[in-house]
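The complex appears here minus one protein chain, its other protein chains still in place.
On to chain A.
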Amino acid sequence: MFYRQSGVYHTRYATNRALWPIPADRWQVLALTALALAAPLLVSTLYLGSYLMPWMIWTAAALSLSLLMGLAGQLHFGFAAVMAMGAYTSVHMVRAGVPFELALLGAGLFAAVIGTVFGAAALRVKGLYLVMATLAMQYLVDWVIVNVPAISGGAQATLRTPQVRFLGLPIQDLTSRYYLALGWTLLVTVFFLNVKRTSFGRALIAIRDKDFAAAVIGVDPFRYKLLAFMTSSFLGGVTGAVLAFCYYRAVTPEQFSFNVSIQLVAMVLVGGLGSAVGGYLGAGFVLIVPIVLTNLIATLGASQWIDISQNMMAHLPLIFYGAMIIGFLLWEPLGLAKIYDNTRKYFLVWPFRHSRS
């Protein structure tokens, strides 16, 4: 209805391959970016700090994982451990006096190195066996963090993140932390969108579809699987650091437990594998829907509309949430991104059913 595709022509292949050749898509992206930038002025600190900011950071995490799971097709059930390594590395580096900018890089590099070492298992195993290998990583990293006091500061310790400045600006109040998180997420998004258009991205997709077929056409699976683990772990490590500094402002091992890994996988799956929009939608769904459901049922319970016990009240949201995830997997296995895509196409060919020429 609002998509206008006539008059879009290209005199160079470069513009033909642009991210959003259709003006309506560009407007949507611009409007959403503007909204995100203006958010500190538009929403209260509660919503900014407890909803928007975590949504952005978890989106970055989901996109990092989606690069590995969606584009390269390598399952990873220990991504929280990757983020944990990033978070702890950055905290310790800043404590040792390293500038924050370098600490973020360091977090990414350390996570990338360790992530790649474990990713090497992917060269030999696939599918469920790779899941086991990455699970092992999750537990190993958890164990090391908890049991090495030099890292965790003791078994039940919480490390507070020190005061930092980013490019000369203090990262202290909520607004500055939000903008840092938003900046990182946008950077990851742009990277993710563009990776798909590079030879690297196409190589990953070739490997995802069939690794030995990719090898036949000259894509080296050894190299690209390791590169996929490395890139994804780098992004995950930096996201872990951003999560620690902007959102939690402290690090404990529980923040990066196995549950978190599962949640990340859920974000990627519910959102849609290998889709940038899916990263945003999946993270939003997994983070926000439980809260909305809880609030809704609490309101219903308080208003006497339904008569339920306290115990039931705590569990109902989880039941609905579980049902919704099952529903998505049943009706739209390709995730929220596919629903978005279908909706977009519905309007793209409006008022017809399919494109005509």
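In the analysis below, a residue touches a chain if its C-beta (ideal position, glycine included) is under 8 Å from a C-beta of that chain, and two chains touch if they have at least 3 such contacts; residues count from 1.
Assume contacts and distances are computed from a predicted model.
K.L.:
The chain that is not shown, which UniProt protein name from "Peptide/nickel transport system permease protein", "Long-chain acyl-CoA synthetase", "NADH-quinone oxidoreductase subunit H" or "ATP synthase gamma chain" does it carry?
P.N.:
Its UniProt record gives the name "Long-chain acyl-CoA synthetase".
K.L.:
Of A:Tyr9, A:Phe212 or A:Trp331, which residue touches the hidden chain?
P.N.:
From the options A:Tyr9, A:Phe212 or A:Trp331, the contact with the absent chain belongs to A:Tyr9.
K.L.:
For chain A, which residues lie in contact with the unshown chain of the complex?
P.N.:
Those residues of chain A that touch the unshown chain are 1, 3-13, 16, 349-353, 356-357.
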